[in-house]
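Input: one structure, supplied below.
With one protein chain held back, the other chains of the complex are shown just where they sit.
Chain lettering (A and B) follows the sequence in which the chains are written, and residue indices restart at 1 in each chain.
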Amino acid sequence: MFKELLENVRRKKPLIHAITNYVTVNDCANLLLACGASPIMADEIEEAEEIASLCSGLCVNIGTLNQNTIPSMFAAGKKANALGRPAVLDPVGAGASNLRTQTARRLLEEVKFTVIRGNISEIKALATGTGTTRGVDADVADTVTDETLDGAVSFAKKLSEKTGAIIAITGPIDIAADHSRAYCVRNGHPMMSKVTGTGCQLSALTAAYVAANPDRPLEASAAALCAMGLCGEIAFARMEEKDGNASYRNYLIDAVCRLRGEALDKGAKYEIR
Amino acid sequence: MFKELLENVRRKKPLIHAITNYVTVNDCANLLLACGASPIMADEIEEAEEIASLCSGLCVNIGTLNQNTIPSMFAAGKKANALGRPAVLDPVGAGASNLRTQTARRLLEEVKFTVIRGNISEIKALATGTGTTRGVDADVADTVTDETLDGAVSFAKKLSEKTGAIIAITGPIDIAADHSRAYCVRNGHPMMSKVTGTGCQLSALTAAYVAANPDRPLEASAAALCAMGLCGEIAFARMEEKDGNASYRNYLIDAVCRLRGEALDKGAKYEIR
Partner (left out) sequence: MFKELLENVRRKKPLIHAITNYVTVNDCANLLLACGASPIMADEIEEAEEIASLCSGLCVNIGTLNQNTIPSMFAAGKKANALGRPAVLDPVGAGASNLRTQTARRLLEEVKFTVIRGNISEIKALATGTGTTRGVDADVADTVTDETLDGAVSFAKKLSEKTGAIIAITGPIDIAADHSRAYCVRNGHPMMSKVTGTGCQLSALTAAYVAANPDRPLEASAAALCAMGLCGEIAFARMEEKDGNASYRNYLIDAVCRLRGEALDKGAKYEIR
């Protein structure tokens, strides 16, 4: 079922506008190329709307946000809305600083996002306005496990209802939910948390999937979650004795580059609640 | 014949000042180290002229340009001109936004560039002031192939005559032209377009080659084109079953690091028109 969604990305080659942090931007660009999309990074206010107009999708990532780039996030988001193009929000570090939490919340008020993708602490901070995000990582107390899954699913569905966005929460179990249905995804590998920006990469990937499948944002978000997680598993299986997180980072993007629809359908591990 | 040009880079170890986008900056720095040059990235107006003065060559790349870095591009370019140091312009995304097109055109008016290196859509946008650049990729309709090569060569020679710069256009066939002669280069591999910033890397490499060979800018530009393309071929030959664009990216820089003059002369595929 996800096969077609993946193949639409490869066939349509959506151009994705990313306003994203400078820590992981290169990996996001190569990830977009790996999945079959094309990236353009542009965060200057004088060109933000024009670049957004060119593109099939937008990814706004607030890591390393600053006073120059924040207005561009709003301008690009509003332009994408006006043109009916999907937009993804990655609230990196929401809950870690007031600037991040409030910027993410203001973005939600003024821009309609198709998908919001973050870890559970970031998404909670977005929902409540306060948080205990540990830098850019989830607070351990928040982690979604089998014990807490029901509550997390319910939280995600309610937040989706409130915001109108698909809520994609990543962690040991991932969730992609609209107001009534939640994909609970059990792909992925703990090694992914040893590489900076695997979350940022997933947000970019999600933007590509929803841009290529604009009428099916929930399925596209779930497919992106499964694809990224599955590639995390494939990458881990490839590791050799001397490999560490740097080689793993390459293997992960390589796996996205190699992934085909049949393999995604075969490897995707999810249930719908 | 290109052997000597490559060896001059390794022998002189030119220090290259790069004002470049934050997407591919790390690869540009490692590429410069790989070829034997040294990089320094500096885009703050308060130090742009001073850093330009220290260096043997300048590379101005307008990807992720912004209001803070644009003035530095002009200041560094003028200082390089005043000191007689070669300068390379990479008009990333010219044709994709008015800001990029106009900034690149104003740079051309106020700074004398030794080489302008871009894809055909970017170079056309620079020449005409409008364009159909697809983000940072060439418009398919513009692509230089055997059918359109004569026209592209003629266009490049005329633009070189008008600007006084070597015009280096990359695509399936690459061109490096002054007003009377054009190297048509058939090195390279399509996989290069699956890695973000191979064009940016080539512009940095070109800056190193012209800085180390200041009296032979056409030959140096052609040598850089052949070297980069040949390394793209070498990198592809090294790919194994599980490798994707991330491993290919490493193999490409590795190949530049390993490339010696004899191999460049042996592998360079070009004709002069």
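Note that in this section a residue touches a chain if its C-beta (ideal position, glycine included) is under 8 Å from a C-beta of that chain, and two chains touch if they have at least 3 such contacts.
No experiment lies behind these values; they were computed from the predicted model shown.
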Practice task
Write down which of A:24, A:38, A:121 or A:160 is the residue touching the left-out chain.
Solution key: A:24
Exercise for the section: Provide the residue numbers of chain A that touch the chain removed from this figure. Expected result: 21-24, 26-27, 63-68, 93, 96-100, 134-137, 194-197, 242-247, 249-250
Handout entry: Absent-chain interface as seen on chain B, which is shown
Key = 15, 22, 25-26, 29-30, 33-34, 38-44, 46-47, 50-51, 54-55, 68, 238, 249-258
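The rule we apply is simple: only the chains that are shown with their structure count from here on.
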Practice task
Averaging only over C-alpha atoms, locate the centres of chain A and chain B and give their separation in whole Å.
Solution key: 33
